[in-house]
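The other protein chains are all here in position, but one chain of the complex has been omitted.
Moving on to chain A:
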Amino acid sequence: MDRIAFLLATGLARGLVIALFALSLVIIWRAARIVNFAQAAMAVVAVFVAFAVTALTDSFWLGLVAALVAGAVVGYAVERWLIRLVPARTPLPGMIVAIGLVMVLQAGIGIAFGPQHRPMAAPFSEQPFTVGGVPVLSPYDLFVLLVALGVVGGLALLFNGTTLGLQMRASAMAPEVSRLLGVRVPRMVTLGWMLSAAVASLAVLLLVPTELGLNAHSGDVLFVHAFTVAVLGGLDSPVGALVGGIVVGVLISLVTGFLGAGLAPIAVLALLTLVLLVRPGGIFAVKEARTA
């Protein structure tokens, strides 16, 4: 029983990081109708900047701010000077260019910084609290949980409670109609990329202290899990990303704890297959009630 409680708690913390990254994929899908396969590689570039800032200033917090800013800058640069040049009649060319970008960024990071993992210290202890003798969340897990919930709440407020969010949603769903209503759609798409890349960078930054360290591939597994989550929840659904992230995080934790780490990816893919068979649009996909 103690073991289950521990695995559930660690699964929740890991799941929230996955949810955060999945949310970044949802944002970019909603803003630009593209599955950005370069999201993890872009985030790792920003986290390298954060790593440098933390190393120079000895402050995790300045590094965190640097990750957000660098993520937004990378998002801006990729959209403005690369993706905007790609024909957008179908999503495929954008996806292929994004995959190419992954190769360029990962090779570039590898050439510049080598293959080794660079450890990053967490700002809080990773030793779990014990409740009634049962180890549960660590202070760092709690920090991750609060940050993830704060970001999810902030994004929900942005998209549903502000005029900027309304314009971003409309631009993604109906770009031509939005232009005819005076919305500056290209600007909204750029903002979507910046926001999405910043959130992804934050997710990778939160993950790195709990892993071996930072290198060019630090975001790869996170991307695979988050992509699964985004598809599970429905690429259009922030709530789906949040719930799906927690479900996948807990599933990985339980399978790793009871059956071994090697079976965790199979469990995730089995869950994905099951959901797609039952509900191909994702669990939280909007159901169209009327089409005529």
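Criterion: a residue touches a chain if its C-beta (ideal position, glycine included) is under 8 Å from a C-beta of that chain, and two chains touch if they have at least 3 such contacts; residues count from 1.
Following the convention adopted for this analysis, contacts and distances are computed from a predicted model.
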Point to revise | Record-based protein name (UniProt) of the chain missing from this complex, from "SWIM zinc finger family protein", "histidine kinase", "Formyltransferase/hydrolase complex Fhc subunit A" or "ABC transporter ATP-binding protein" | key: "ABC transporter ATP-binding protein"
Point to revise | Option from A:Leu62, A:Ala174 or A:Leu263 whose C-beta touches the chain left out | key: A:Ala174
Check your understanding: Of A:Pro87, A:Pro115 or A:Gly182, which one is in contact with the hidden chain?
Key -> A:Gly182
Review point. Considering the whole complex, which of A:Leu166, A:Val224 or A:Ala267 touches the chain not shown?
Key: A:Leu166
Revision key, fill the gap. Absent-chain interface residues of chain A come out as 163, 166-167, 169-170, 173-174, 176-185, 236, 286, 288-292
